[in-house]
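To keep things clear, I will list the structure first and then write my remarks on it.
The other protein chains are all here in position, but one chain of the complex has been omitted.
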Amino acid sequence: MTQTTGKLLGWILGTALAIGFVVVMGQLAIGPAAQSMVPAPATSAGLTEVLFYVLAGVTIAGAAGVALSHNILYSAIGLLMALLGAGSLYVFLSADFLAVAQLLIYIGGVLVLVLFAVMLTNRITEITVSNTSLGLWGGLMLFVAVAPVLLAVALVTPWATITPAAAAHTTETIGDALLSRWLLPFEVASLVLLASLVGAVAIARKEIKAD
Amino acid sequence: MVPVQWYLLLAAVLFGVGLVGVLIKRNALIVMMCIELMLNAANLTFLAFARQQGNIGGHAIAFFVIAVAAAEAAVGLAIVIAIYRTTGSVNVDDVRELREEG
Partner (left out) sequence: MLSSPQRKPFSPRAVLVITLAVGVLLFGALFTGILVLTAAIKPVMIAAFLRQVVGVDPATWPHTTLVTWVSMAITALILLTFGAVISGATVWWEMRVSARMQSRIGYNRAGAGGFLQWIADAVKLLFKEDLIPAEADQLLFRVAPYFVMTGFALTFVALPFGEGLVAADLNVGIFYMVAVTALVVVGILLAGWSSNSKWALFGGMRAAAQVVSYEIPAGIAIMVPVLMAGTLSMQGIIRAQGAWPWQWFVFTNPAATVAFLIFFISQLAEGNRTPFDLPEADSELVAGYLSEYSGFRFALFFLVEFGNLWVMAAVLTTLFLGGWQIPWVSAADWTAARGALGDLPGAGWWGLQLLSMLVMVLKTLVVLNVIVWIRWTLPRIRIDQMMNLCWKYLVPFAFAAFVFTLLWQVLLARVPLLATFTGFIMTGLFVAMAALFGRQVKANIAASGDHVDLTNW
């Protein structure tokens, strides 16, 4: 009885937290035009920072899960976490359209495809889907070799400090940019997508023997 | 506002983890997942700079990256499944038929 009630409460609170999170994000970054006209409410300045650290933590934890987990499905869950975390960070970078595109294309498309492939390439009896690796130490050394360089570049380079413009709606501007300045890449991207569509079908279908 | 350096740091770590995963994992599917991680790190960088510079070009490029990643996933997974059908394995080390002896 108490266990059920506790579980129920946990569920309700957890999901309410998820809804509240999106509402807050919506109000903070991608609210409607009507709200941006009125003076901003006294949202605490520390909120953005705290959310950034939480989301960055989620992203890195997910990425570590992908690279280090021994069960391939746990890796997929890690990828989900990393993509969700990175997608939420896009909202803070006032890239609302790309955040939703990330959710739709990566999680709805790529991740589902990966899960599909996992299930097609492993037998159901192998409950712990093995996922071999070359060993943690080699990887760790590699990470130690690569990450400091990137970190140093990020920290040492004197990036011009331009105060960023206030969060604006990006859908229209992205649309304009894609069809003016970036028109050629846009068309090429559509060709790439078409070619990959045909290619994927051609590769994955079973060969039909003539005889 | 979180300064742009923090986003770059996060992207660097994400890229590093993805790179490590690509190099140490032998399962083709995990390798592909780690490539997605690296692409995401690149996207994060593009968007961080796009906000800092107030330039929409970063968004456009990130959009292309997402499109190409989707194409890559479709073709890559088709190849993985085709390899699995012929060799019965998704270990990238098993696929070395064309390698020279020695």
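When the chains are written out, they are named A and B in that same order, and each has its own residue count from 1.
Basically, contacts are C-beta pairs under 8 Å (C-beta built on N, C-alpha and C of every residue); 3 or more make two chains touch, one makes a residue touch a chain.
Since the model is a prediction, treat every value here as computed from it, not as a measurement.
Visitor: For the chain that is not shown, enumerate the shown chains it touches in the whole assembly.
Guide: Touch partners of the hidden chain, whole complex considered, are A.
Visitor: Just to verify: which one of A:66, A:86 or A:111 makes contact with the chain not shown?
Guide: The single option touching the absent chain is A:111.
Visitor: One chain isn't shown here. Among A:119, A:179 or A:194, which residue touches it?
Guide: A:119
Visitor: From the listed residues A:73, A:146 or A:203, report the one that touches the chain absent from this view.
Guide: Missing-chain contact among the listed residues: A:73.
Visitor: Which subunit A residues touch the hidden chain?
Guide: Its contact residues with the unshown chain are 4, 7-8, 11-12, 14-20, 22-24, 26-27, 30-33, 35, 38-44, 73-74, 77, 80, 96-97, 100-101, 103-104, 107-109, 111-113, 115-116, 118-119, 124, 127, 169, 171.
Keep in mind that, in the parts below, only the chains that are shown with their structure count from here on.
Visitor: Averaging only over C-alpha atoms, locate the centres of subunit A and subunit B and give their separation in whole Å.
Guide: 12
Visitor: In the complex of these two chains, what residues of subunit A are touching subunit B?
Guide: Within the complex, subunit A contacts subunit B at residues 48-49, 52, 56, 59-60, 63-64, 66-68, 72, 75-76, 79, 82-83, 86, 89-90, 92-95, 97-98, 101-102, 105-106, 109-110, 113-114, 116-118, 120-121, 130-136, 138-140, 142-143, 146-147, 150-151, 153-155, 159-160, 162, 164-165, 170, 173-174, 177-178, 181-182, 185-186, 189, 192-193, 195-197, 199-201, 203-204, 206.
Visitor: For a test of understanding, state which residues of subunit B touch subunit A in their complex under the given definition.
Guide: Touch residues, subunit B against subunit A: 1-2, 4-21, 23-27, 29-30, 32-34, 36-37, 40, 43-44, 47-48, 50-54, 56-57, 59-60, 62-64, 66-75, 77-82, 84-85, 90-91.
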